[in-house]
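A selection of the complex's chains, in situ.
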Amino acid sequence: MKIRVGILGATGYTGAELLRLLVNHPDVEITWLTSEKFSGRQISDVFPHLKGLLDIECNSVRRFNDLSDTDLVFSCLPHGTSMHFVIRMLDAGARVIDFSADFRFPDIKTYENWFKSKHKYSNYLKEAVYGLPELNREDIAGARLIANPGCYATSVIMGLAPLIKSGLVIPDSVIADIKSGLSGGGRAPSLERHFSEANEGMGIGSVSGHNQKPEIEGIFSGLAGARYRVTFISHSAPLDRGILATVYSRLTGKMTISKIRQIYKMFYKDQRFVRLLDTGIMPFTKNVRYSNFCDIGLAFQEDVLVSAVAIDNLGKGASGQAVQNMNIMFDLPEIEGLGPTAIYP
Amino acid sequence: MKIRVGILGATGYTGAELLRLLVNHPDVEITWLTSEKFSGRQISDVFPHLKGLLDIECNSVRRFNDLSDTDLVFSCLPHGTSMHFVIRMLDAGARVIDFSADFRFPDIKTYENWFKSKHKYSNYLKEAVYGLPELNREDIAGARLIANPGCYATSVIMGLAPLIKSGLVIPDSVIADIKSGLSGGGRAPSLERHFSEANEGMGIGSVSGHNQKPEIEGIFSGLAGARYRVTFISHSAPLDRGILATVYSRLTGKMTISKIRQIYKMFYKDQRFVRLLDTGIMPFTKNVRYSNFCDIGLAFQEDVLVSAVAIDNLGKGASGQAVQNMNIMFDLPEIEGLGPTAIYP
Amino acid sequence: MKIRVGILGATGYTGAELLRLLVNHPDVEITWLTSEKFSGRQISDVFPHLKGLLDIECNSVRRFNDLSDTDLVFSCLPHGTSMHFVIRMLDAGARVIDFSADFRFPDIKTYENWFKSKHKYSNYLKEAVYGLPELNREDIAGARLIANPGCYATSVIMGLAPLIKSGLVIPDSVIADIKSGLSGGGRAPSLERHFSEANEGMGIGSVSGHNQKPEIEGIFSGLAGARYRVTFISHSAPLDRGILATVYSRLTGKMTISKIRQIYKMFYKDQRFVRLLDTGIMPFTKNVRYSNFCDIGLAFQEDVLVSAVAIDNLGKGASGQAVQNMNIMFDLPEIEGLGPTAIYP
């Protein structure tokens, strides 16, 4: 029997990508989807590229109280809003994969510090599993609530996790410089992402801080077994999709690059979506566009290690990873619906 | 003494380009500028690229009733709004160059048909001069009110005026297919021009009609001395600036391309901003970006004449042309402030 | 048993797209592929996005004389070169889908006029089937040699075929204005398509003629049962993929748009890849990117009919269409491997 899926807030970019993947997925049936803004309209009016591929109406979330025929809910709602509906869905008996940051921090204080608002569901916080399969596959399998990782966090964590876990990185030496395409900023029109403003420009995000900084720090601290801080800045580049993370770190001792590569190979053994590039090759975002791949390149510049990571911000950085989590949760082959999709040019 | 200039609605893209040109203009002093939205803020807050180049505050238009120290007002206000302020400025003694369509149609009915609203200033309509210097230089010189042409109309008219005036084009055979960059759609955020929507896409404007269709028809009818219709469709391309107009027409008799070129050469004799390209060369928008140039290429495909025209939609298509008009009105060298500015790449 | 496929000249953009589609195709096994330039190297060295998806070596075409284990050969070789290898493959017993123009013209004179070179295989010319499934499905099914249509030709033919066949279009009134993304120009580096030259520019192709003009004229003449000419010009826009064709025509009599839509609906009945858009909606290339869809919008501007068509130049315009042809030739479901793939943004 197919997994019966509902989607909260399906009309943004993570929703669009999720729909594309689920329409292709042999074991999924999209049962319902919500949009307050487009309630009553066909999804193919909102996304004309889906015309002929998906005939389903957007409805208000208020319509979905009885979830007896829903196995899984994806929430693409924004931070702060999502938690309320996630809880409601859980309480109605569905499992949930939440794209927002609302359940990413086991520690409620971190959440409240960064988001400047109260979090009322601390017990669920503890239950939630951070949905990075390459780290937490087993917990994901049995989870009721998945906190789907942030796109920037995914790239940085994937790029350095093997060394952090090995205890080889000097604490606080890590600088993560992110370059991201503009779909990461969402579909709501704004001056900043108006075509003639953003096109042909490179900009820099908040220096004082982004909420995915503590997300990374939390995971690294867990892996290292000690408090970890990172310097983290994101930049915007004029492209639709793609994240290139350049992660600089210093190691506790001298190591060769081939020894480091061995550590990565071991750590990512049998991970189908991780591609460790050959020595001397660095990742390029266009090679992972529209896929769930995570390409990693490693090199030293003198004594600084550079781990460069490319992912698609809506793929491995969001909806692709969510589908990967779903596959694990429902005991399906992990690549189902995420199969060979790399597209070029 | 410098021309003292005021600008209505200076914070859009035509305003930005006008400011750039006027800041460089040796005979102009920007006295005031208006913006309802940014009233009270420095223009360099609105346009950070002007930081250090122009220190002037945006103010509400309500502040500017006494125009005794203003020689010329540019109105960058939208259609329908502009007319009311243009009249006020004229009545207060300033000359005006209006970027909107409000005074482009000598015939009030055409305006009201296309804009579906009343036009209360029919007497001013008659006085207004259509500001295409290559056609109307003498009238522009003495005008009090200039209707600055539309960007699409400029490209199409420039591309075919010599033949229309010569009576060589079969009436109603003209098809104008426009490709335009996205700054032509203005600076107000919209889903259609949101980066990740517009980028990597080619779209098509309204087929049922655009108000620059009757604008072209009016000018062609005047040149031909007979009623003229054109088929006109605009398309959007993912670039900041540039219009490429491909104008198809059929001629009343057999002609060689070299004879046609002679007609164009004669017609555009001494027109500094028109570049008739060599036989076999077709225009490319990037060659006119950020300039007031109008590049024209001519060729036959069998018996269809193709006149292809490239302009910068904010240059010759808007603010550059407005400055050219100003120079003529104030008896300055026509290229002043519009000097060698072509930029590549 | 799977279809055993060989690919000639697999390392350009049509090759890249074909590989992506075939890797996803459940009934295909890629047996061999050729590249003179990259002979001896892994295809994933040439196309790093395929790393982990396809492990096969490029070899010289000289290696493949025995085709006893090859069912079908795709030739992505250039015009003029392709015919020699196509013939060799046919003679060795394989069926062939040829991407070049070498077998698109039943009439050898048309080929020789446009390509200025001799064509030595006139008997094969007659056998070849023009691979546009919406017109020639039955002939395709049994064909040994398919001439896969040109990308521009596909868009224009799809946009007007129903009316041409109905005899409703005034002969020679058709003007096809094409806007195309830059991957259509191939992967070989050139100044014209160097990033900083092509980016932010709109240009125009040869006015004197393109070889897809007679291709369209040939098909239209066949449909109308009379000699047909079209005016045809292509333009380049700074995007990777997509063709927007704006086709202007005049009809032999007055017709309503809803009557015309009925003709299209009937003509394209059960055609899975044709999406006739609702009245008032015009196609946008981004809605068909990476898919085999062909979106068609229809509207009048006064008495000129505008048929606007969007396809992906490498999808329905090349490799997607080739896979569609393969499915028909091998009696597979027509959408196999071409399933729901529309991607946005």
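When the chains are written out, they are named A, B and C in that same order, and each has its own residue count from 1.
The rule is simple: contacts are C-beta pairs under 8 Å (C-beta built on N, C-alpha and C of every residue); 3 or more make two chains touch, one makes a residue touch a chain.
The model shown is predicted, which means the values in this text are computed figures rather than measured ones.
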item: With 3 copies placed, total copies in this complex; value: 4
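Keep in mind that, in the parts below, only the chains that are shown with their structure count from here on.
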item: Interface residue identity across copies chain A, chain C - same or different by half; value: same
item: Identifier of the chain whose CA centre is least distant from the whole-structure CA centre; value: C
item: Superposition of chain A upon chain B: rotation angle, C-alpha, nearest 5 degrees; value: 180
item: Chain centre separation (chain B, chain C; CA means) in Å; value: 39
item: Whole-Å gap between the CA centroids of chain A and chain C; value: 37
item: Sites on chain C at which at least two other chains make contact; value: 200, 240-241, 284, 286, 289, 345
item: In the complex, chain A residues that touch chain C; value: 13, 16, 20, 23-24, 47-54, 183, 200, 240-241, 272, 275, 277, 281, 284, 286-291, 293, 295, 339-345
item: Residues of chain B that touch chain A when the two form their complex; value: 13, 181-183, 187, 189-191, 193-200, 238-240
item: Residues of chain B defined as touching chain C within the complex; value: 175, 177, 179, 181, 196-197, 199-204, 207-209, 229, 231-233, 235, 237-242, 244, 246, 248, 282-286, 289, 297, 299-302, 304, 306, 308, 310, 345
